[in-house]
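Note that this complex is displayed minus one protein chain, with the remaining chains in position.
Per-chain residue numbering starts at 1, and chain names A, B, C and D are given in the order in which the chains are listed.
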Amino acid sequence: MVVTVIGIIRAHNLFAVVMLGGVYSFLMATVLVILDAVDVSMTEAAVGAGISSVLLLAVLHLVRMREAPLRHTPVIPMIVCLLTGGALVYGTVDLPPFGEAGGPQNQHVAPYYIENAEHETHSPNIVTAVLASYRGYDTLGEVTVIFTAGIGVLVLLAARRRREDDEDEQKGGAA
Amino acid sequence: MRDTIILRVVVKLLLPAILIFALYVQFHGDYGPGGGFQAGVAAAAAIILYGMIFGIPAAKQVVPPSVVFVMIPLGVLIYAGTGVAGLLLGDNFLDYSPLGSKPVYGQHLGILIVEFGVLVTVSSTMLAIFYAFGGRADEADAAEEARKDGEGGS
Amino acid sequence: MTMFAVATIAVLVTIAMVLLRALLGPSLFDRVLAGNTVGTLAVLTLALIGFVTGRPEFLDIAILYTLLNLIGTIAVLRYFKMADPVNPEQAKE
Amino acid sequence: MDMIVDIASWVLLVAGGIFCLIGGIGMLRMPDMFTRLHAASIIDTLGMGFIVLGMILQAGFTLVAAKLIIIAALILLTSPVATHALAQAALHAGILPKLKHDETDGHIAGEDGSSKS
Partner (left out) sequence: MSTILADLNYWVTVFLLVGGLYIVVAHGNMIKKLVGLSIFQTSVYLLFISPGKILGGTAPILDDKYTLYSNPLPHVLILTAIVVGVATIALGLALVVRIHESYGTIEDDDLTDLESDT
């Protein structure tokens, strides 16, 4: 399913690319539900299909451009990607098998969370409990990152507007 | 897009539904899937929808940029302030246990407040970013139309 | 249980077909239409999967999908309108 | 009683699945964009409606059924709107339906010009 979408995403029309990106996001969210990650899927759907496609489309609207054809044949990137892929596939052999309760990744702190989240925080949704309580530092840092990114975007986009106003005033003065 | 009455009416009908759904996701996040991030994004999406149909200026009347700019740091402050409150009440930073009469209630309350902080920051940041990009797009539209009019007139 | 599985398979096959249309789609509007339909079908898939796995309380996600689907489609139409006047793909139609 | 409900939801779910498949085939085989809209609306209304009805029958009289009804109502509200906007935008962008003879007498072109001004 996901493979299909990915195989397609090399269209040249940028609008088509963004559209397929949105569709891909929906499918990805469905896969995440199958993998039991309900909260993650909700966020992925909202963020991937909703917000980021709106932003990408707004920027496309501003920029108005089709992708230029590639100038050189992408041999080197191809080789790099194939090498990386080969190395990663080789690496997967050692990863724990899919779906086993006894895998090392499920032994560390997760059982503690599952057992104790209910009576320590009164919150049946373990994800929320861990997110806000046990790993509060992570989330605080993450909120700060969003805050910083918002400020960054505002600075980048507002700076020019002021300059443009100045130019307008100058033009007005000159006229 | 501006002159389609069907879109306007349906969006007006849907807007409160999306906002209420966002609140439901926010405060039901303890019991079902959901939480601050999802609710924040959904609430921002509602305003973004409004802004896309009725134009950014109309959306800016609903949620003025000044409010948005205050809300972005406010969310971070709520979050950090909850942590500091725990610190002042004699526990570790971001430990909510002393907030309630019993540690369990304190934890629950702390989670709610913190999620609210996340909601405020996420939704207002998304809105601010949308205002920045969408405002640009609208300006470009206006410039384009002005140019077309000028060409038509000349 | 089996009935939900049957319906899920039907919906998945449909998603595959609609995706093919999204890939082929001569004009951009075909792709948007296919995207919208995939959104609806994803909602159905989610609800059905909820029943198959026996935890149907996750319909909240499906509701969110429905709303975002509309937003995505409208965003495309809103910002596409005068983006690319000379579109060779449309000229083919 | 359970038996009847089960049979009914079997029928509804299978019917919904068949309608979805028909819509998918239509999406692939229809010749131009406006006819594909019809195929898509089959999925959005009949396919979705039957499948959701089948699920409601299985869910019984619970909160789940209420949520399913909300989903159905939202889809029935939003998807025609999206389709309408889509068709309108396509017309404005200059894609015309494939017709045997031109029945529009240039109305569409006229609308196009007037609404853009």
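The criterion applied here is as follows: a contact is a pair of C-beta atoms (placed from the backbone, for glycine too) under 8 Å apart; a residue touches a chain by one contact, two chains touch by 3 or more.
Quick caveat, the model's predicted, so the values are computed rather than measured.
Engineer: Let's see if you follow the contact definition: name the visible chains touching the chain that is missing.
Structural biologist: A, B, C
Engineer: List the subunit B residues touching the unshown chain?
Structural biologist: Contact residues on subunit B toward the absent chain are 31-33, 35, 37, 122, 125-126, 129, 132-133, 136.
Engineer: Given the full complex, what residues of subunit A touch the hidden partner chain?
Structural biologist: Residues of subunit A in contact with the hidden chain: 2-3, 6-7, 9-10, 14, 17-18, 21, 24-25, 28, 31-32, 35-40, 43-44, 47-48, 51-52, 55-56, 59-60, 62-63, 65, 67-68, 70-71, 74, 77-78, 80-82, 84-85, 88-89, 92-93, 95-101, 103, 105-106, 108-110, 113-114, 117-118, 124-127, 130-131, 135, 138-139, 142, 145-146, 148-150, 152-153, 156-157, 160.
Engineer: Which parts of subunit C are in contact with the chain that was left out?
Structural biologist: Considering the whole complex, subunit C reaches the absent chain at 53-55, 58.
Simple rule for what comes next: only the chains that are shown with their structure count from here on.
Engineer: Pick the pair with more C-beta contacts: A-C or C-D?
Structural biologist: Higher C-beta contact count between the two pairs: C-D.
Engineer: Averaging only over C-alpha atoms, locate the centres of subunit A and subunit D and give their separation in whole Å.
Structural biologist: Chain centroid spacing, subunit A to subunit D, equals 30 Å.
Engineer: On a C-alpha centroid basis, what's the spacing between subunit C and subunit D, in Å?
Structural biologist: The answer is 11 Å.
Engineer: Using CA atom averages as chain centres, what separation in Å is found between subunit A and subunit B?
Structural biologist: Between these chains, centre-to-centre, one finds 19 Å.
Engineer: Among all residues of subunit A, which ones touch two or more of the remaining chains?
Structural biologist: 38, 41-42, 46, 50, 54, 58, 61
Engineer: Enumerate the residues of subunit B that touch no fewer than two other chains.
Structural biologist: In subunit B, the residues touching two or more other chains are 1, 7, 14, 17, 25, 32-34, 38, 42, 45, 48, 52, 137.
Engineer: Note which residues of subunit A are touching subunit B in the complex, please.
Structural biologist: 38-39, 41-43, 46-47, 50-51, 54-55, 58-59, 61-62, 119-125, 127-129, 131-133, 136-137, 139-140, 143-144, 146-147, 149-151, 153-154, 157-158
Engineer: Across the complex, what residues on subunit C touch subunit D?
Structural biologist: Checking each residue of subunit C against subunit D gives 3-4, 6-7, 9-11, 13-18, 20-21, 27, 29-30, 32-34, 36-37, 40-41, 43-44, 47-48, 51, 56-57, 59-60, 62-63, 66-67, 69-70, 73-74, 77, 80-81, 90, 93.
Engineer: Which of the residues in subunit B come into contact with subunit C in the complex?
Structural biologist: Per the stated touch rule, the residues are 1, 7, 14, 17-18, 21, 24-25, 28, 32-34, 38, 42, 45, 48-49, 52-53, 137, 141, 144.
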